[in-house]
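Excluded from the complex is one protein chain; the other protein chains are retained at their positions.
Chain lettering (A and B) follows the sequence in which the chains are written, and residue indices restart at 1 in each chain.
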Amino acid sequence: MPSDYLLACIGGPLLAILLLHGRGRRLFVALVGGMFAAFLCGAISGFLARMVQYDAMAAVLYISPLVEEGMKMVLFLLFLFVCRLREAELPEIAVGIGIGFSLLESIALLFTAGEWQLIVLFSKAFCSALIHVACALMLILSIQTIRRMAMETVSGYLGVYAVTVTVHALYNLLVSQAGISLILGYALPTAVIILWKFTPRIQRTN
Amino acid sequence: MNAMTILYEGLHCLFCAWLTYWLIGKTIAAPHHPMLYATTVAVVCLLLGDAYWLAHLIIRGNVPEILSACDVAYVGMWLIFHAALPRPQKLSGRQAALAALMGVFTVLNGVGWTVWTQHWLLNLIWTIPLFLLAVRSALLLDVRLNSLRGYLFLPLPGLLLAAETASFLWPEFWDSLNVLCAILWLCSLMLFAWLLKGKAPFRQLPIPAWMLLMVYCECASLLSSDWAYFVFQVLLAGTIGCFARIVGKEGEPLYAL
Partner (left out) sequence: MQPNDALVQEVIRRSRVLRARQLHKRKLLLSIGCIALSLLLVFLLHGKTGMTVAANTEFYGSLVFEGHGSMYIIIAVSFFLAGILAGLGLDTLRSRRRQRRILRYTEKWMEKGGPATPAPKKPQNP
C-alpha cells in the first residue's frame, strides 16, 4: 500500500480542530502536526538511507533518531516562537506531538504487521508512544531550563537536540534485540516519564 | 575490538554514571546555578554516549558507524559547555592573542583528523564546537603569552605540528613518532596548564581555563592511537571530574571569569 494513504488518518483530528477551542484545539493541532511530521520524517529518513546506501535496519538505528528529533524540535520551536505559548501550555504540546508521531507509526506498523497477535501489536504501539512522548517531554523540559538559565543560544538548542537524539537512538538500539536489551529499551522511556512527573515535586522542595 | 577496550569503555561508563549521580544531587540541592546545571547536562551527554557505544558493542558486536549517536552525544557535551559560557564583555590584546592561538590550534587539529580518517563531515562536526568553545574560553581569560611561561609553552605546538606531519608523511617510522608525539602532547599539556594557572594556585583555575584544558586533552586523544589514546582519554575524564568537583563544591565559582 502506498505510504501517502497514511495521511488519510488525519481527517478525524482535523475535524476536532475545527470544532474545538482553546486547550483542546491546541492539543489536536499538536497531534496533527506530530502525525504530519512523522510522515515527513519517514520520507527524509528513506532518502538519506538511499543516499548513504544503508538498509532499513541501519536507517532506523543511525538516521531516524537524528531526523525525527530534529523535526520534533522544529515543530516545537514553531509552537513556542510563532504562537508564543506560555510555559504551562508546553507539556500539552509536547504530549500532542509525541502521540501524533507514535499514532502514525502505529498505523504504519499495521500496514506491515502481517500475522501478529493483538497483544504484541498493542505493546509495540504503546512503547512507540512512550519513547516519542518521553523525548518530547525531555525536549520541553530542557528548553524551559535553558531559557531560565540564560543558555538560550544556538549551542544550547543544539545541545538539547543532541541529548534527545542519543536517548532515542539508544532506545532504537536496545529494542532491536530481544531479551534483556528489549526490556531495558522499554524501561528507558518509562524512566524518563517518571522523572518528568517527579521534576515539579523536586523543584517545589527547593 | 579487544577485551581491554571493552573494559576501558565499561569503566569510563561507570565513572560517568557515578559523576552524573553526584552532580544531579548537587543540582537538586542548588538548582539556580547555570554552570552547575550545564555541567550536569554535559556529563549526562558523556554518559549517554558511552552507554550507546557499549550497548552497540554488546548488541551489534562492532563499533558504531561513522556519525553515530555517540558522536552526537559527545559533540552535544561541547555545545552545552559553550552555551554555558557568557559572552566576553571587553576584548584586550592578550585575550585576542590567546583566542587566535587556540582557534588556529583547533582548526589544525581538525585538518589532521580529516587527513588521518578521510571523513571530512564527521571531523567538521567535531571541529566546529571545539573551535567555538576554545575561542570563547580564551576570550574570557587574561593570560600573558609574552611571559616566561608563554615562551616555554609556545614552541611546543609547533614541534607537535612537525611531529604529527612527519608521522603522516613517513608512516614507516610510525612507532617511534607515535611515542614522540605522545610525549610532546603530554609536555605541552602540562606547560599549558602551568601557563593558564599563572601565579594563582591550581585549585583556583578559572572555569574557562578548565574548558581549554578539556579541549586540549580531547585534541590530544583524537590524534593519538593505541595506549596514548587511552592515556589522554583518562586525562580528559580526570579533567572533567576535577572541573565538576569544583563547580559542585562552589556552586557559582568565585574565581571564574
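Please note the rule applied: a residue touches a chain if its C-beta (ideal position, glycine included) is under 8 Å from a C-beta of that chain, and two chains touch if they have at least 3 such contacts.
Since we're looking at a predicted model, the values are computed, not measured.
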- [ ] Specify the shown partners of the omitted chain in the complete complex.
- [x] A
Open item on the list: Can you tell me which of A:27, A:41, A:99 or A:149 touches the chain that was removed from the display?
Closed with: A:41
TODO: Check each of A:19, A:56 or A:154 against the chain that is not shown and name the one that touches it.
DONE: A:56
Task: Residues of chain A (touch criterion as defined above) contacting the omitted chain - done: 1-4, 6, 38-47, 49-50, 56-57, 59-61, 63-65, 68, 74, 78, 81-84, 104-105, 108-109, 111-114, 124, 128, 131, 171-172, 175-176, 182
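Rule of thumb we're sticking to: only the chains that are shown with their structure count from here on.
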- [ ] Quick one: report the Å distance separating chain A from chain B, using the average Cα coordinate of each chain.
- [x] 32
Task: Touch list for chain A against partner chain B, complex - done: 58, 62, 65-66, 142, 145-146, 149-151, 153, 155-156, 158-159, 161-163, 165-167, 169-170, 173-174, 176-177, 181, 202-203, 206
Task: Residues on chain B engaged by chain A in the complex (per definition of touch) - done: 28-29, 31, 34, 37-38, 41-42, 44-45, 48-49, 51-52, 55-56, 58-60, 64-65, 67-70, 72-73, 75-77, 79-80, 82-84, 129, 132
